[in-house]
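Please read through the structure below; I'll follow up with questions.
Complex shown without one protein chain; remaining protein chains in place.
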Amino acid sequence: MNNRKLKMGMIGGGPGSFIGAVHRISAAMDGLIELAAGAFSSQADKSAQTGRELFLPENRVYGSYDEMFEKELQLPEDERIDFVAIVTPNHVHFDPTVKALKNGFHVVLDKPMTFTYEEAKELDQVIKDTGLLFCLTHTYTGYPMVKEAKHLIATGVLGKIRKIYVEYPQGWLWTDVENTNYKQAVWRTDPSKSGIANCMGDIGTHAFNLAEYVSGLKLTKLCADLNIVVEGRNLDDDGAVLMKFDNGATGVLMASQIATGSENNIKIRVFGEKAGLEWQQDDANTLIVRYPEGPDQIYRTGGNIPYLSSLAMENIRTPGGHPEGYLEAFANLYRNFARCLYARRNGETPKKEWEDFPGAEDGVRGMAFVEHVVKSSKSDQKWTNFEL
Amino acid sequence: MNNRKLKMGMIGGGPGSFIGAVHRISAAMDGLIELAAGAFSSQADKSAQTGRELFLPENRVYGSYDEMFEKELQLPEDERIDFVAIVTPNHVHFDPTVKALKNGFHVVLDKPMTFTYEEAKELDQVIKDTGLLFCLTHTYTGYPMVKEAKHLIATGVLGKIRKIYVEYPQGWLWTDVENTNYKQAVWRTDPSKSGIANCMGDIGTHAFNLAEYVSGLKLTKLCADLNIVVEGRNLDDDGAVLMKFDNGATGVLMASQIATGSENNIKIRVFGEKAGLEWQQDDANTLIVRYPEGPDQIYRTGGNIPYLSSLAMENIRTPGGHPEGYLEAFANLYRNFARCLYARRNGETPKKEWEDFPGAEDGVRGMAFVEHVVKSSKSDQKWTNFEL
Amino acid sequence: MNNRKLKMGMIGGGPGSFIGAVHRISAAMDGLIELAAGAFSSQADKSAQTGRELFLPENRVYGSYDEMFEKELQLPEDERIDFVAIVTPNHVHFDPTVKALKNGFHVVLDKPMTFTYEEAKELDQVIKDTGLLFCLTHTYTGYPMVKEAKHLIATGVLGKIRKIYVEYPQGWLWTDVENTNYKQAVWRTDPSKSGIANCMGDIGTHAFNLAEYVSGLKLTKLCADLNIVVEGRNLDDDGAVLMKFDNGATGVLMASQIATGSENNIKIRVFGEKAGLEWQQDDANTLIVRYPEGPDQIYRTGGNIPYLSSLAMENIRTPGGHPEGYLEAFANLYRNFARCLYARRNGETPKKEWEDFPGAEDGVRGMAFVEHVVKSSKSDQKWTNFEL
Partner (left out) sequence: MNNRKLKMGMIGGGPGSFIGAVHRISAAMDGLIELAAGAFSSQADKSAQTGRELFLPENRVYGSYDEMFEKELQLPEDERIDFVAIVTPNHVHFDPTVKALKNGFHVVLDKPMTFTYEEAKELDQVIKDTGLLFCLTHTYTGYPMVKEAKHLIATGVLGKIRKIYVEYPQGWLWTDVENTNYKQAVWRTDPSKSGIANCMGDIGTHAFNLAEYVSGLKLTKLCADLNIVVEGRNLDDDGAVLMKFDNGATGVLMASQIATGSENNIKIRVFGEKAGLEWQQDDANTLIVRYPEGPDQIYRTGGNIPYLSSLAMENIRTPGGHPEGYLEAFANLYRNFARCLYARRNGETPKKEWEDFPGAEDGVRGMAFVEHVVKSSKSDQKWTNFEL
């Protein structure tokens, strides 16, 4: 089974999709995965159009994911898709994911996990029950320097963690672009597609996931202030959250879509008893480690960098100074997912570094985060317990 | 009276003082002010020692500020000090300032204004009553690019302000350095000298002042989380504050002394309906203005930069690319104070740019900020009204 | 013919190759090209091993490029490879490229074009004679912000160009790593594989190409100083070149492999009568444009950036702030090559933006550059004319 690429079926990602192309590029990059089928749109003609543009044979392009599951199962095992990539808006996450899993297909799912927290918990159970592989694309944890940050903290370089600052300032919703037919904005600001939160669901969850991933800590209490800044919106487009973690550390999370002129510079700073560190997407190939009594250090990604951990090294493609970016970070999720899938098929134990991709627990916690920040934001009480 | 330098008497700034030297350098820099007298320490021998080191004549060095006021008043008007610079720890701000003013001396006072909020209000009244000049050294508002930021916002370049992020991460109290006889740490962490807050009083007030100064907004509500991170401390060494402003904008303030490895990179980001801006002390000569639909712009300080406002230009000494720093920002407070004092003596109206130095209102608001963050931090209620 | 991916055969890129993987990732990324065959090594077993790792069918993996050409031509046109990617060391560029072209295969060739300048001129003639597509992978011209720089200069934003600084500082040959069996170092420092220059051929040509590409100028005179710094080497590992261009502008080119601790931060600065600009690989998604009398501007790459030229926009995959890197720049060469190949097959005129990939002229000029810097370096005369 190891003698061919893994076959991927895509759900969503039709005309106008941004994230569909990101998934396809990321999956293709390392030569481990081929796009073999797709239900790219709930409109059959649009699905077919995308299929043609992607050079798929007509008979592997479907008008619905139900059809895809049915037809693919009729193919010989070696021809059929091995897993699906689900890149639909939030309200179309739960159903195709559950069906995929129940039909025996592994799943890569775009975040957030589901439309509601309840769905997330239910899906988590399905994942557990089927025992299949599940990857949730919290992209930023795919960056090698984010992995190195995790490694440094996990191995005690920073000492006990005391403080986390994490932020995701965007400016793209600075005005009501959703009224200009901008597809990305339309669904994200629509409660029927996005869920109970927009900004916090879309990017707040990324920041939250990054904070827990890097620090190894778990959120226990929060105090949120969500805002609707642009008139006419029904969901938050800005917010800030004070946080308390399970080891006593505190933190601040800031996410905004109205930080006018800002792009996507998600950034994390973690401070411990011995040292601090800082990473940001705008300088993604660099990790700064700060010391109280010695020179700060500049960690750099690169396949030839001798001091990096295996956790970082397994997620690098180029030598130092040839920058890798967002697509490579995304591709790391796919590559690790694929490596684990190969290992499973060959009855091998995957490297632990490969298993380090976001999954069901991240998804459930992310949805719980959304649930709790919305609850906290409506509360007069300062602190809301974060409980799953 | 304009034909000589202004004469300054200093209170505090004896052996081991950091901020005393900063005031002296800043006052001396532009050739408008000379140090003419001092009560540098409450111990007469230490005061005398500092006086000698500063080349002061023995008869102008005093063992107490009371003595200084008394003796200086006996000198002919043209010889006596024109104003005092008070650089003592917080608990010795109120008394010498009130006495100086009541004796007819103008005052430059290190921040925060007083030991308690009550003192601040009382001092404010004394300042009003005497009509003398009063400068509170919120240094960071002295940076030309901070002034340019204020100008850009005041003139509508950013549109209505929606969001403010302001942060002051330090790491110098990452461990209990106050137990190593480190004078700066000893008094700041001592409630009897520092007041009800350490981190929030020392640097939180700077961040708060910077936010209100740059944005032109006033705080109306806050939600604070203060922490004592290093064991054995009696005052906060870390904190974060959610803020609401009078125009509906929201903000986040982060101040810490346990952000291990951090120096003094106070930073502010302000986002409006039309544009955003960003300034930080580590790149103090640069102001980034971010636009939603055009290239971001890099404003730079420099006496030869043709596009800067007069508010910035009045606070610059070198051409672009010859960096000015903290001492020059500090010196801008002194220079503007001196220019206003000269104007007053000559019966002239000072330029409005010169009057743009922090004063009593900043001081009272700063002490109210300390009062309210401490109150909020102890409260279970999310929001505390900010009321003077 | 447009209804399938383009089929690529690779020559070189076997075990231990760095650049082979870069080509494969770049070719795969956009879903336009599939690796269909390969002669990965002149040792058949190594070629076969690489073929298996890449999931190629055994019958499409060859022990030599001669065999590949022969066998592929026997396949039906729609099955056989459309083009070859040649990623061998410099001394194995000419022969496979000429044979590929003469057998009707388009070619993507790693730089520099050939082993000698004479070969380059001969190959140029073959390319012209066959009329086939030829891409030389001067990667850095694939960056969107490099293309934007070219556009700004071409459209007069900088006015007449006066000065060019271009530099490529590396540190990886800081000591004799070629004696540690480091494959990349071994062949590059070996005159029998690298040619008459090492540093100047490997990275000097990149810098030279970048300078001519961005500025639109042509080199006319040069004065070179090449050095062998690490003892025991036979080829330059460092050098600097003074340059004169056809419009009277001058320039400086610095390339080094012994700039200890440096990675791959190729950087270019161009100054004209009206403005200047600056780009560097370490901040590849940013282009700084400097003005003498107004704020500098920060151009940023991103599919949603409204002010970018079509030349940049055709080479972008992600929104602003989701960084693209080296592999995406490399992939832009492949994507443009592929787009032109599709257009050719469909009898369509490609967009001029697609045709903007480096080709034979860049290759010949690059080899001439190597020839002339070596000649100049040996000369006592200051200036050497650059003549093709």
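Going by the order they are written in, the chains are A, B and C; count residues from 1 in each one.
Keep this in mind: contacts are C-beta pairs under 8 Å (C-beta built on N, C-alpha and C of every residue); 3 or more make two chains touch, one makes a residue touch a chain.
Worth saying up front: this structure is predicted, and the values here are computed from it rather than measured.
For the chain left out of this panel, the touching residue among B:G9, B:G302 or B:G363 is B:G302.
The chain not shown here is touched by just one of C:P292, C:P306 or C:G347, and that residue is C:P292. Across the interface with the omitted chain, chain B contributes residues 3-5, 18, 21-22, 24-25, 28-31, 35, 52, 54-55, 170, 172, 262-265, 281-285, 300, 302, 304, 317-328. Touching the omitted chain from chain C are residues 158, 162-163, 165, 167, 169, 171-172, 174-175, 223, 225, 227, 229, 238, 240, 242, 250, 252, 254, 256, 258-262, 269, 271-276, 289-292, 296, 379-383.
On the side of chain A, touch with the chain left out of the figure occurs at residues 288-289, 293-300, 306-307.
Going forward, only the chains that are shown with their structure count from here on.
By the document's definition of touch, common neighbours of chain B and chain C comprise A. Taking the mean of the C-alpha atoms as each chain's centre, chain B and chain C sit 54 Å apart. Annotation for chain A: residues 172, 262 touch two or more other chains.
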